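Worksheet: the structure to be examined is printed underneath.
Here the complex is missing one protein chain, while the rest keep their positions.
Right after this comes chain A.
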Amino acid sequence: MGRWRSPFFADMIRSIRACKTAAEERAVVRKECAAIRAAINENDQDYRHRNLAKLMFIHMLGYPTHFGQMECLKSIASAGFPEKRIGYLGLMLLLDERQEVLMLVTNSLKQDLNHTNQYIVGLALCALGNICSAEMARDLAPEVERLLQFRDPNIRKKAALCSIRIIKKVPDLAENFINPAAALLKEKHHGVLITGIQLVTDICKVSTEALEFFRKPKCLDGLVKTLRDVVNSPYAPEYDIAGITDPFLHIRLLKLLHVLGQGDADASDCMNDILAQVATKTESNKNAGNAILYECVETIMSIEDNGGLRVLAINILGRFLSNRDNNIRYVALNMLMKAITVDAQAVQRHRATILECVKDLDASIRKRALELVYLLVNESNVKPLTKELIDYLEISDQEFKGDLTAKICSMVEKFSPDKIWYIDQMLKVLSEAGNFVKDEVWHALIVVISNASDLHGYTVRALYRAVQTSIEQIVLMFLHQESLVRVAIWCIGEYGDMLVNNVGVLNIEDPITVTESDAVDVVEIAIKHHSSDITTKAMAMVALLKLSSRFPSCSERIRDIIVQNKGSLVLELQQRSIEFNSIVEKHQNIRSTLVERMPVLDEATFSGRRAGSLPATVSTSSGTSLNLPNGVAKPAAAPLVDLLDLSSDDAPVPSSSGNDFLQDLLGVDVSPASVQPGTSQAPKAGTDVLLDLLSIGSPPVQNNSTPSDILSSSQDNKSSVAILDGLSPAPSGGAASMIDLLDGFVPNSPKPEDNGPAYPSIVAFESSSLILTFNFSKPPGNPQTTLIQATFTNLSPNVYTDFVFQAAVPKFLQLHLDPASGNTLPASGNGSITQTLRVTNSQHGKKPLVMRTRIAYKLNNRDVLEEGQINNFPRDL
């Protein structure tokens, strides 16, 4: 025959087990699958059973087996029990939710549900219970309903679970099942009872009518009696586990009581006695007993209030919590989280024990305990709890530090009684686990520091001390405490004078003597250290610039440090180095204005902007981890924009031009900040640099726009490149032209820009019938302003009436429209309308003009609207 016969099932497993590599395994499986397919094609019935068994194994290993589905159907359709059994099993395992296969099987299921052999009925029920779709549920519900009263209990119990699937798929059918389900509750057979109870529980969840029905005393009393019988039942070897008869049945009954008692005082009242009995009488030295107690506590906590029972429940949890078995402690913590909404005081009593669990060796327990502690924090206990957690932070596992830090920061922020405490705690966290602190946390800290004007001196000294104490282990520090260093550098830059002159010393402080050169040392170390990332270095650069004015004696030294970065490979630093050097060297007269202390950062704006990302910190608990990769720009960068970019739209800054300029410098830092060390930053940095160039280009004197505007107006790289082209027409290096720009803003060296109207006219808009041309001229002595004479010509044979021209420009431009010469445009080019536009370009020399236009007129009394965008303005306007 030449056909490669498929070996026996056991042979296949042996050969798979013998495989040493995944590739070998794949090869064996491929060969087996090929043989099975061949057998399927030949409709080989002798081997069908064996082939299906093989397919199940192959499926379990994770290989596709869809081709076996039809084989299952054939097997189900055969007459014998063994064939049907393997067919149904295969169907349940291999099925891939393809509706057509399900449709094909519905008929077989229907026949088998009505089969005379009860074992075959059992098979069909089991399959239906596992795979039933909504359609099948509608088709087969009557059969299942009937089988709930079948003579053999083994069929009744399966029919009960099958009914659960049906009412979950089609909740409308639930009502049909209320009465048969109620009948099941009276059964003695444990299998029928436990499945019947599960069915009733699920019916109550989808149907309020059913819920009311089962809450009635006649049903509820029966349930309570059943539970009592089970609790008091004599030894039953078949169901006994550790001296308890059928703990599973106990638990299902308690779960049902939970559903019935919740929100119904009368029903809750009915079950009080039995719950009290379970809670007090159940043996708690074995797992089975504890499982029942655990469920009982859950039920007590959910049903309507009964003080006595709750005390009982909380005491059980207290016992659990001090148990030495980790499993028991875990469920106790789990349950206390639910109990906290019911009785916060009672849970607070266990605070010390819970706090110990945060330090447990077991990660599952630590996680639960930390979440529980977080829920326990309030204004009155935040101080001791935070202290405990921060102390523990020092010695905790690396992988736990992230979660722990997030929770500490969140609770400190939420409940801090005063700013000095907040600042103290945050400094501790930053010192212990700086690198686990999310960016928005240290951004928030800077905002708070900025607002606490009486604490500026204190804070900068504390930070200086924190950085100093670890300066011996400088390598370690920069690996683990980057955010501490950043905050310290920012504060030294801003409040360096307070550090040196000991301004605003609080009486809790130890005296400290810091010389100007000491302060510069710290910043210098930060900027020179190899492990500092760009953000830190950029912040250090700005701090140095600020210090150069605050500490005139160190000015020379600072300039040297700045100049060293002239050759930095990071464009951002290189550029800053050149600019700052130029400021230090040539612009002494404006420097002090430039580097003035930043105005107080607006807390409301910051927290408002931050609102979107705040829940993230709070809910790190919920399974989904919210550890956004640091490279993700949006959440990380947004707060920074707030923080550093003062000129955000909703916080207008009434400040000097010097400040505006600085904001731009700082605003630029936004982009690199989102690039963390270690992440691949090549493509990102590319765009960042473009953005940098754009924003640094804005001359400070007339800066109406904000960096964010510029960013948004050049969203895609392409356009920013285009703008860049316009920015440096001369092929001089970018850096050189930057120096020019800086020089350009010295008041007494204006650029020779006021040349005559040497600009060519353009056709700004052209349709088949309408032409708009622009002629340009410049008013002498005002290079930023352009006068545009717009001329409209109508080539069509019809007159245009009610002619209106409108224009819009981006924020960096200002537009003034003079009245038009008329509102009727004669036909066939016999005359024209003229209108003068005056445009002022605040980005003159950097960005070309751009304009949107809208022309409205009436043609034969019909409204016509023509819109367009003008991008072809001459450069340098």
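What we mean here is this: a residue touches a chain if its C-beta (ideal position, glycine included) is under 8 Å from a C-beta of that chain, and two chains touch if they have at least 3 such contacts; residues count from 1.
The definition used in the following text is that contacts and distances are computed from a predicted model.
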item	value
Options "AP complex subunit sigma", "Electron transfer flavoprotein subunit beta", "DNA-directed RNA polymerase III subunit RPC9" or "FAD-binding PCMH-type domain-containing protein": UniProt name of the undisplayed chain	"AP complex subunit sigma"
Sole contact to the chain not displayed, among A:Thr106, A:Asn130 or A:Asn176	A:Asn130
Residue touching the undisplayed chain, where the options are A:Cys72, A:Ile251, A:Leu321 or A:Ile855	A:Ile251
From A:Tyr47, A:Phe67 or A:Tyr119, residue that would touch the chain that is not displayed	A:Tyr119
Hidden partner chain, touching residue among A:Ile86, A:Leu321, A:Met598 or A:Ile855	A:Ile86
Sole contact to the chain not displayed, among A:Ile40, A:Met56 or A:Leu223	A:Met56
Candidate in contact with the missing chain, chosen from A:Val105, A:Leu161 or A:Ile300	A:Leu161
Missing-partner contacts on chain A, residue numbers	9-10, 13, 17, 53, 56-57, 59-64, 81-82, 85-86, 89, 93, 95-97, 119, 122, 126, 129-130, 154, 157-158, 161-162, 164-165, 168, 190-191, 194-195, 198, 238-239, 241, 246-249, 251-252, 287-288, 290-291, 294-295, 298, 326-331, 334, 361-365, 367, 623
